[in-house]
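What you see is the complex with one protein chain gone and the rest in place.
Here the chain labels run A, B, C, D, E and F in written order, and each chain numbers its own residues starting at 1.
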(Lines give C-alpha, C1' and ligand atoms only; values in the text may rest on other atoms or scores of the structure.)
Protein backbone atom coordinates (compact mmCIF):
# COMPACT_ATOMS: atom_id res chain seq x y z
CA UNK A 1 0.00 0.00 0.00
CA UNK A 2 1.21 3.46 -0.85
CA UNK A 3 1.21 6.04 1.92
CA UNK A 4 -1.22 8.88 1.19
CA UNK A 5 1.69 11.22 0.97
CA UNK A 6 3.00 9.22 -1.92
CA UNK A 7 -0.35 8.69 -3.60
CA UNK A 8 -1.70 12.20 -2.94
CA UNK A 9 1.54 13.86 -3.89
CA UNK A 10 1.88 11.78 -7.03
CA UNK A 11 -1.72 12.58 -7.97
CA UNK A 12 -1.16 16.28 -7.39
CA UNK A 13 2.25 16.28 -9.07
CA UNK A 14 0.74 14.67 -12.12
CA UNK A 15 -1.77 17.50 -12.25
CA UNK A 16 0.56 20.48 -12.03
CA UNK A 17 -0.21 22.54 -15.12
CA UNK A 18 -3.67 20.98 -15.42
CA UNK A 19 -7.14 22.08 -14.43
CA UNK A 20 -8.30 21.06 -10.95
CA UNK A 21 -11.33 21.70 -8.81
CA UNK A 22 -10.84 22.78 -5.19
CA UNK A 23 -13.64 22.74 -2.64
CA UNK A 24 -13.22 25.01 0.33
CA UNK A 25 -15.07 25.30 3.62
CA UNK A 26 -18.04 27.60 3.47
CA UNK A 27 -19.27 26.09 0.20
CA UNK A 28 -16.72 27.84 -2.00
CA UNK A 29 -15.64 26.01 -5.16
CA UNK A 30 -12.67 27.15 -7.24
CA UNK A 31 -11.36 25.87 -10.57
CA UNK A 32 -7.97 26.69 -11.96
CA UNK A 33 -4.66 25.44 -13.26
CA UNK A 34 -2.57 23.95 -10.45
CA UNK A 35 0.73 25.77 -10.31
CA UNK A 36 2.04 24.35 -7.02
CA UNK A 37 1.11 22.85 -3.65
CA UNK A 38 2.75 21.65 -0.46
CA UNK A 39 2.15 18.99 2.18
CA UNK A 40 -0.37 21.22 4.02
CA UNK A 41 -2.37 21.42 0.78
CA UNK A 42 -1.58 25.11 0.43
CA UNK A 43 -2.22 25.69 -3.26
CA UNK A 44 -1.39 28.20 -5.97
CA UNK A 45 -3.85 28.25 -8.86
CA UNK A 46 -3.53 30.18 -12.12
CA UNK A 47 -6.45 31.32 -14.24
CA UNK A 48 -8.64 30.55 -11.25
CA UNK A 49 -12.32 31.22 -11.14
CA UNK A 50 -14.91 30.78 -8.45
CA UNK A 51 -17.79 28.56 -9.51
CA UNK A 52 -21.08 30.21 -8.63
CA UNK A 53 -24.62 28.93 -8.83
CA UNK A 54 -25.13 30.83 -12.04
CA UNK A 55 -21.83 31.23 -13.84
CA UNK A 56 -18.39 32.03 -12.45
CA UNK A 57 -16.16 34.91 -11.32
CA UNK A 58 -12.60 35.35 -12.55
CA UNK A 59 -9.91 35.49 -9.85
CA UNK A 60 -6.68 35.10 -11.83
CA UNK A 61 -3.79 33.80 -9.72
CA UNK A 62 -4.72 32.81 -6.16
CA UNK A 63 -2.92 31.54 -3.09
CA UNK A 64 -5.24 29.24 -1.12
CA UNK A 65 -4.55 28.48 2.52
CA UNK A 66 -4.60 24.69 2.87
CA UNK A 67 -6.51 24.74 6.11
CA UNK A 68 -9.63 25.73 4.17
CA UNK A 69 -9.38 22.94 1.62
CA UNK A 70 -11.88 20.09 1.90
CA UNK A 71 -11.01 18.25 -1.25
CA UNK A 72 -9.33 18.58 -4.62
CA UNK A 73 -9.87 16.68 -7.81
CA UNK A 74 -8.55 16.86 -11.38
CA UNK A 75 -11.24 18.07 -13.77
CA UNK B 1 -6.13 -4.99 23.04
CA UNK B 2 -4.99 -3.63 19.70
CA UNK B 3 -4.07 0.04 19.54
CA UNK B 4 -6.42 1.97 17.25
CA UNK B 5 -3.53 2.65 14.97
CA UNK B 6 -3.17 -1.04 14.44
CA UNK B 7 -6.88 -1.76 14.21
CA UNK B 8 -7.78 1.32 12.16
CA UNK B 9 -4.83 0.92 9.87
CA UNK B 10 -5.50 -2.76 9.40
CA UNK B 11 -9.15 -2.03 8.66
CA UNK B 12 -8.22 0.64 6.16
CA UNK B 13 -5.40 -1.41 4.64
CA UNK B 14 -7.79 -4.29 4.10
CA UNK B 15 -10.06 -1.91 2.20
CA UNK B 16 -7.56 -0.39 -0.22
CA UNK B 17 -9.01 -1.09 -3.65
CA UNK B 18 -12.51 -1.46 -2.20
CA UNK B 19 -15.49 0.82 -1.96
CA UNK B 20 -15.73 2.95 1.20
CA UNK B 21 -18.02 5.65 2.48
CA UNK B 22 -16.50 8.84 3.91
CA UNK B 23 -18.51 11.33 5.94
CA UNK B 24 -17.14 14.83 6.04
CA UNK B 25 -18.00 17.85 8.17
CA UNK B 26 -20.74 19.96 6.70
CA UNK B 27 -22.90 16.94 5.93
CA UNK B 28 -20.95 15.86 2.86
CA UNK B 29 -20.89 12.14 2.10
CA UNK B 30 -18.51 10.65 -0.47
CA UNK B 31 -18.26 7.11 -1.80
CA UNK B 32 -15.33 5.80 -3.76
CA UNK B 33 -12.58 3.24 -4.08
CA UNK B 34 -9.89 3.77 -1.42
CA UNK B 35 -6.57 4.24 -3.13
CA UNK B 36 -4.54 5.37 -0.13
CA UNK B 37 -4.61 7.05 3.28
CA UNK B 38 -2.25 8.15 6.03
CA UNK B 39 -2.27 8.48 9.80
CA UNK B 40 -4.04 11.86 9.62
CA UNK B 41 -6.84 10.16 7.64
CA UNK B 42 -5.93 12.11 4.53
CA UNK B 43 -7.51 9.98 1.81
CA UNK B 44 -7.28 9.47 -1.93
CA UNK B 45 -10.42 8.02 -3.49
CA UNK B 46 -10.86 6.85 -7.09
CA UNK B 47 -14.19 6.78 -8.93
CA UNK B 48 -15.51 8.97 -6.16
CA UNK B 49 -18.99 10.40 -6.11
CA UNK B 50 -20.78 12.69 -3.72
CA UNK B 51 -23.97 11.21 -2.34
CA UNK B 52 -26.77 13.70 -2.60
CA UNK B 53 -30.32 13.60 -1.29
CA UNK B 54 -31.57 12.63 -4.72
CA UNK B 55 -28.84 10.82 -6.61
CA UNK B 56 -25.11 11.50 -6.77
CA UNK B 57 -22.48 13.61 -8.52
CA UNK B 58 -19.36 12.11 -10.12
CA UNK B 59 -16.04 13.49 -8.84
CA UNK B 60 -13.50 11.03 -10.23
CA UNK B 61 -10.23 10.98 -8.28
CA UNK B 62 -10.23 13.13 -5.13
CA UNK B 63 -7.75 14.07 -2.43
CA UNK B 64 -9.60 14.56 0.87
CA UNK B 65 -8.02 16.53 3.68
CA UNK B 66 -8.20 14.34 6.79
CA UNK B 67 -9.16 17.17 9.07
CA UNK B 68 -12.62 17.18 7.48
CA UNK B 69 -13.25 13.47 7.95
CA UNK B 70 -15.75 12.44 10.60
CA UNK B 71 -15.88 8.76 9.88
CA UNK B 72 -15.17 6.14 7.27
CA UNK B 73 -16.67 2.74 6.72
CA UNK B 74 -16.37 -0.03 4.15
CA UNK B 75 -19.51 -0.31 2.03
CA UNK C 1 -5.94 9.96 42.28
CA UNK C 2 -5.71 8.14 38.97
CA UNK C 3 -4.64 10.17 35.94
CA UNK C 4 -7.41 10.36 33.36
CA UNK C 5 -5.24 8.43 31.00
CA UNK C 6 -5.26 5.60 33.44
CA UNK C 7 -8.93 5.89 34.33
CA UNK C 8 -10.16 6.60 30.81
CA UNK C 9 -7.98 3.95 29.27
CA UNK C 10 -8.97 1.40 31.86
CA UNK C 11 -12.63 2.23 31.32
CA UNK C 12 -12.27 1.94 27.57
CA UNK C 13 -10.11 -1.17 27.79
CA UNK C 14 -12.72 -2.83 29.96
CA UNK C 15 -15.27 -2.11 27.24
CA UNK C 16 -13.44 -3.48 24.21
CA UNK C 17 -15.82 -6.04 22.75
CA UNK C 18 -18.80 -4.38 24.41
CA UNK C 19 -21.46 -1.99 23.24
CA UNK C 20 -20.70 1.72 23.67
CA UNK C 21 -22.37 4.97 22.74
CA UNK C 22 -20.34 7.69 21.03
CA UNK C 23 -21.56 11.25 20.70
CA UNK C 24 -20.01 13.28 17.92
CA UNK C 25 -20.07 16.96 17.12
CA UNK C 26 -22.97 17.97 14.95
CA UNK C 27 -25.44 15.98 17.04
CA UNK C 28 -24.48 12.59 15.63
CA UNK C 29 -24.84 9.61 17.97
CA UNK C 30 -23.36 6.21 17.13
CA UNK C 31 -23.68 2.89 18.94
CA UNK C 32 -21.48 -0.08 18.28
CA UNK C 33 -19.09 -2.65 19.66
CA UNK C 34 -15.78 -1.07 20.59
CA UNK C 35 -13.01 -2.80 18.71
CA UNK C 36 -10.18 -0.42 19.50
CA UNK C 37 -9.19 3.15 20.40
CA UNK C 38 -6.12 5.26 21.01
CA UNK C 39 -5.08 8.20 23.16
CA UNK C 40 -6.63 10.70 20.71
CA UNK C 41 -9.95 8.86 21.12
CA UNK C 42 -9.82 7.66 17.53
CA UNK C 43 -12.20 4.72 17.63
CA UNK C 44 -13.04 1.63 15.61
CA UNK C 45 -16.56 0.34 16.12
CA UNK C 46 -18.04 -2.89 14.78
CA UNK C 47 -21.75 -3.45 14.08
CA UNK C 48 -22.13 0.30 14.37
CA UNK C 49 -25.36 2.11 13.79
CA UNK C 50 -26.29 5.75 13.82
CA UNK C 51 -29.07 6.57 16.25
CA UNK C 52 -31.69 8.70 14.56
CA UNK C 53 -34.74 10.43 15.97
CA UNK C 54 -36.93 7.64 14.66
CA UNK C 55 -34.94 4.44 14.47
CA UNK C 56 -31.35 3.85 13.36
CA UNK C 57 -29.17 3.32 10.28
CA UNK C 58 -26.69 0.43 9.98
CA UNK C 59 -23.08 1.43 9.31
CA UNK C 60 -21.18 -1.79 9.95
CA UNK C 61 -17.51 -1.22 10.79
CA UNK C 62 -16.52 2.44 11.17
CA UNK C 63 -13.35 4.38 11.86
CA UNK C 64 -14.18 7.53 13.83
CA UNK C 65 -11.78 10.45 13.92
CA UNK C 66 -11.25 11.31 17.59
CA UNK C 67 -11.37 15.02 17.02
CA UNK C 68 -15.12 14.72 16.46
CA UNK C 69 -15.82 12.80 19.66
CA UNK C 70 -17.58 14.66 22.46
CA UNK C 71 -18.11 11.77 24.82
CA UNK C 72 -18.30 8.01 25.04
CA UNK C 73 -20.10 5.79 27.48
CA UNK C 74 -20.69 2.06 27.89
CA UNK C 75 -24.31 1.12 27.17
CA UNK D 1 0.34 33.51 43.17
CA UNK D 2 -0.44 29.90 42.37
CA UNK D 3 -0.15 28.80 38.75
CA UNK D 4 -3.52 27.72 37.36
CA UNK D 5 -2.17 24.25 36.99
CA UNK D 6 -1.68 24.15 40.69
CA UNK D 7 -4.94 25.87 41.57
CA UNK D 8 -7.04 24.09 38.95
CA UNK D 9 -5.52 20.73 39.67
CA UNK D 10 -5.89 21.19 43.40
CA UNK D 11 -9.50 22.24 42.94
CA UNK D 12 -10.20 19.24 40.73
CA UNK D 13 -8.23 16.85 42.93
CA UNK D 14 -10.24 17.97 45.93
CA UNK D 15 -13.39 17.10 44.01
CA UNK D 16 -12.55 13.59 42.90
CA UNK D 17 -15.38 11.45 44.23
CA UNK D 18 -17.70 14.45 44.42
CA UNK D 19 -20.44 15.80 42.20
CA UNK D 20 -19.38 18.32 39.56
CA UNK D 21 -21.06 20.16 36.73
CA UNK D 22 -19.42 20.20 33.31
CA UNK D 23 -20.49 22.56 30.57
CA UNK D 24 -19.63 21.50 27.05
CA UNK D 25 -19.71 23.32 23.74
CA UNK D 26 -23.03 23.11 21.99
CA UNK D 27 -24.93 23.92 25.17
CA UNK D 28 -24.58 20.48 26.72
CA UNK D 29 -24.47 20.32 30.52
CA UNK D 30 -23.46 17.15 32.38
CA UNK D 31 -23.46 16.38 36.08
CA UNK D 32 -21.69 13.45 37.62
CA UNK D 33 -19.17 12.20 40.13
CA UNK D 34 -15.64 13.10 39.07
CA UNK D 35 -13.61 9.94 38.81
CA UNK D 36 -10.54 11.38 37.12
CA UNK D 37 -9.15 14.10 34.85
CA UNK D 38 -5.90 15.14 33.20
CA UNK D 39 -4.15 18.35 32.19
CA UNK D 40 -6.17 18.58 28.95
CA UNK D 41 -9.35 18.50 31.07
CA UNK D 42 -10.28 15.10 29.68
CA UNK D 43 -12.71 13.83 32.31
CA UNK D 44 -14.23 10.58 33.48
CA UNK D 45 -17.55 10.97 35.27
CA UNK D 46 -19.52 8.28 37.06
CA UNK D 47 -23.30 8.32 37.55
CA UNK D 48 -23.37 11.04 34.94
CA UNK D 49 -26.53 12.58 33.63
CA UNK D 50 -27.20 15.18 31.00
CA UNK D 51 -29.16 18.14 32.30
CA UNK D 52 -32.02 18.93 29.96
CA UNK D 53 -34.48 21.81 29.94
CA UNK D 54 -37.10 19.58 31.50
CA UNK D 55 -35.41 16.90 33.56
CA UNK D 56 -32.30 14.84 32.83
CA UNK D 57 -31.08 11.76 30.97
CA UNK D 58 -28.94 9.07 32.63
CA UNK D 59 -25.61 8.37 30.98
CA UNK D 60 -23.78 6.27 33.58
CA UNK D 61 -20.00 6.35 33.19
CA UNK D 62 -18.74 8.75 30.51
CA UNK D 63 -15.39 9.74 29.05
CA UNK D 64 -15.48 13.41 28.02
CA UNK D 65 -12.97 14.77 25.53
CA UNK D 66 -11.41 17.85 27.14
CA UNK D 67 -11.48 19.88 23.98
CA UNK D 68 -15.25 20.19 24.34
CA UNK D 69 -15.18 21.43 27.94
CA UNK D 70 -15.99 25.08 28.53
CA UNK D 71 -16.02 25.05 32.32
CA UNK D 72 -16.35 22.82 35.33
CA UNK D 73 -17.53 23.57 38.83
CA UNK D 74 -18.18 21.60 41.99
CA UNK D 75 -21.92 21.34 42.74
CA UNK E 1 7.73 48.17 24.98
CA UNK E 2 6.61 45.45 27.32
CA UNK E 3 5.92 42.02 25.82
CA UNK E 4 2.26 41.10 26.23
CA UNK E 5 3.28 38.24 28.43
CA UNK E 6 4.72 40.74 30.79
CA UNK E 7 1.89 43.25 30.49
CA UNK E 8 -0.91 40.69 30.45
CA UNK E 9 0.57 38.67 33.25
CA UNK E 10 1.23 41.74 35.34
CA UNK E 11 -2.32 42.91 34.73
CA UNK E 12 -3.74 39.52 35.69
CA UNK E 13 -1.38 39.10 38.63
CA UNK E 14 -2.46 42.48 39.96
CA UNK E 15 -6.03 41.26 39.83
CA UNK E 16 -5.70 37.97 41.67
CA UNK E 17 -8.18 38.21 44.52
CA UNK E 18 -10.20 40.86 42.70
CA UNK E 19 -13.36 40.79 40.63
CA UNK E 20 -12.91 40.25 36.90
CA UNK E 21 -15.19 39.81 33.92
CA UNK E 22 -14.52 36.96 31.49
CA UNK E 23 -16.16 36.77 28.09
CA UNK E 24 -16.33 33.33 26.54
CA UNK E 25 -17.20 32.14 23.08
CA UNK E 26 -20.88 31.54 22.57
CA UNK E 27 -21.81 34.82 24.23
CA UNK E 28 -21.25 33.61 27.78
CA UNK E 29 -20.13 36.22 30.30
CA UNK E 30 -18.84 35.27 33.76
CA UNK E 31 -17.89 37.46 36.69
CA UNK E 32 -15.91 36.25 39.66
CA UNK E 33 -12.89 36.65 41.87
CA UNK E 34 -9.73 35.61 40.03
CA UNK E 35 -8.01 32.90 41.99
CA UNK E 36 -5.43 31.86 39.40
CA UNK E 37 -4.56 31.67 35.72
CA UNK E 38 -1.83 30.39 33.44
CA UNK E 39 -0.24 31.34 30.11
CA UNK E 40 -3.04 29.62 28.15
CA UNK E 41 -5.53 31.84 29.99
CA UNK E 42 -6.99 28.85 31.81
CA UNK E 43 -8.67 30.50 34.77
CA UNK E 44 -10.01 29.60 38.19
CA UNK E 45 -12.71 31.94 39.48
CA UNK E 46 -14.26 31.96 42.93
CA UNK E 47 -17.75 33.23 43.72
CA UNK E 48 -18.39 33.13 40.00
CA UNK E 49 -21.69 33.93 38.45
CA UNK E 50 -22.91 33.89 34.88
CA UNK E 51 -24.29 37.23 33.74
CA UNK E 52 -27.62 36.74 32.04
CA UNK E 53 -29.81 39.19 30.17
CA UNK E 54 -32.02 39.53 33.21
CA UNK E 55 -30.01 38.84 36.33
CA UNK E 56 -27.33 36.24 37.00
CA UNK E 57 -26.82 32.60 38.00
CA UNK E 58 -24.47 31.54 40.80
CA UNK E 59 -21.74 29.07 39.84
CA UNK E 60 -19.40 29.17 42.82
CA UNK E 61 -15.87 28.03 41.99
CA UNK E 62 -15.24 27.35 38.30
CA UNK E 63 -12.36 26.14 36.17
CA UNK E 64 -12.52 27.79 32.74
CA UNK E 65 -10.71 26.29 29.79
CA UNK E 66 -8.61 29.07 28.27
CA UNK E 67 -9.41 28.13 24.72
CA UNK E 68 -12.92 29.49 25.23
CA UNK E 69 -11.81 32.86 26.56
CA UNK E 70 -12.23 35.87 24.28
CA UNK E 71 -11.27 38.59 26.71
CA UNK E 72 -10.90 39.41 30.38
CA UNK E 73 -11.08 42.69 32.19
CA UNK E 74 -10.95 43.86 35.78
CA UNK E 75 -14.36 45.11 36.96
CA UNK F 1 11.07 42.53 1.50
CA UNK F 2 10.43 42.77 5.20
CA UNK F 3 9.15 39.67 6.95
CA UNK F 4 5.67 40.23 8.37
CA UNK F 5 7.04 39.79 11.82
CA UNK F 6 9.20 42.79 11.20
CA UNK F 7 6.55 44.84 9.43
CA UNK F 8 3.68 43.81 11.70
CA UNK F 9 5.73 44.21 14.84
CA UNK F 10 7.07 47.55 13.75
CA UNK F 11 3.55 48.70 12.91
CA UNK F 12 2.25 47.55 16.26
CA UNK F 13 5.26 48.86 18.16
CA UNK F 14 4.75 52.27 16.58
CA UNK F 15 1.20 52.20 17.87
CA UNK F 16 1.81 51.33 21.51
CA UNK F 17 0.18 54.14 23.45
CA UNK F 18 -2.09 55.01 20.53
CA UNK F 19 -5.67 54.20 19.69
CA UNK F 20 -6.25 51.03 17.66
CA UNK F 21 -9.25 49.13 16.40
CA UNK F 22 -9.40 45.37 16.93
CA UNK F 23 -11.87 43.16 15.12
CA UNK F 24 -12.64 39.85 16.77
CA UNK F 25 -14.46 36.77 15.58
CA UNK F 26 -18.17 36.88 16.19
CA UNK F 27 -18.44 40.43 14.87
CA UNK F 28 -17.03 42.08 17.99
CA UNK F 29 -15.15 45.34 17.46
CA UNK F 30 -13.05 46.93 20.21
CA UNK F 31 -11.25 50.25 20.31
CA UNK F 32 -8.65 51.16 22.85
CA UNK F 33 -5.13 52.30 23.56
CA UNK F 34 -2.62 49.56 22.76
CA UNK F 35 -0.59 48.82 25.86
CA UNK F 36 1.16 45.67 24.65
CA UNK F 37 1.02 42.66 22.33
CA UNK F 38 2.98 39.52 21.50
CA UNK F 39 3.69 37.37 18.47
CA UNK F 40 0.37 35.49 18.90
CA UNK F 41 -1.41 38.85 18.70
CA UNK F 42 -2.49 38.57 22.32
CA UNK F 43 -3.25 42.18 23.16
CA UNK F 44 -3.70 44.40 26.20
CA UNK F 45 -5.83 47.48 25.59
CA UNK F 46 -6.41 50.35 27.97
CA UNK F 47 -9.49 52.57 27.97
CA UNK F 48 -11.10 49.96 25.76
CA UNK F 49 -14.64 50.12 24.59
CA UNK F 50 -16.76 47.80 22.51
CA UNK F 51 -18.20 49.44 19.44
CA UNK F 52 -21.89 48.69 19.16
CA UNK F 53 -24.35 49.43 16.40
CA UNK F 54 -25.68 52.35 18.38
CA UNK F 55 -22.95 53.72 20.61
CA UNK F 56 -20.33 51.89 22.66
CA UNK F 57 -19.77 50.13 26.00
CA UNK F 58 -16.84 50.92 28.29
CA UNK F 59 -14.59 47.99 29.19
CA UNK F 60 -11.54 49.67 30.71
CA UNK F 61 -8.42 47.50 30.59
CA UNK F 62 -8.82 44.24 28.67
CA UNK F 63 -6.68 41.23 27.85
CA UNK F 64 -7.64 39.86 24.43
CA UNK F 65 -6.76 36.31 23.47
CA UNK F 66 -4.99 36.54 20.11
CA UNK F 67 -6.75 33.54 18.67
CA UNK F 68 -9.92 35.61 18.41
CA UNK F 69 -8.30 38.50 16.56
CA UNK F 70 -9.13 38.89 12.86
CA UNK F 71 -7.41 42.19 12.24
CA UNK F 72 -6.05 45.30 13.91
CA UNK F 73 -5.55 48.77 12.57
CA UNK F 74 -4.44 52.11 13.97
CA UNK F 75 -7.35 54.54 14.18
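The rule is short, and it goes like this: a residue touches a chain if its C-beta (ideal position, glycine included) is under 8 Å from a C-beta of that chain, and two chains touch if they have at least 3 such contacts.
This is a predicted model, so every value here is computed, not measured.
Novice: Missing chain touches which shown chains?
Specialist: Within the full complex, the chain not displayed touches A, F.
Novice: On chain A, what residues meet the omitted chain?
Specialist: For chain A, the residues touching the absent chain are 13, 16, 24-26, 28, 30, 35-38, 40, 42-44, 48, 59-65, 67-68.
Novice: Please output the residues of chain F touching the missing chain, sorted low to high.
Specialist: For chain F, the residues touching the absent chain are 1-8, 11-12, 25, 27, 41, 66-67, 69-74.
Keep in mind that, in the parts below, only the chains that are shown with their structure count from here on.
Novice: Which contact partners do chain A and chain F have in common?
Specialist: none
Novice: Which chain lies the greatest distance away from chain D when centres are computed from Cα atoms alone?
Specialist: A
Novice: Rounded to the nearest 5 degrees, what angle rotates chain A onto chain D on CA?
Specialist: 155
Novice: How far is the middle of chain D from the middle of chain E, if each middle is the mean of its Cα atoms, in Å?
Specialist: 19
Novice: So what's the Cα centroid distance for chain C and chain F, whole Å?
Specialist: 42
Novice: Could you pull out the residues of chain C that touch at least 2 other chains?
Specialist: Answer for chain C, listing residues that touch two or more other chains: 67.
Novice: Hey, how would you classify the chain contact layout here, line, ring, star, complete or other?
Specialist: line
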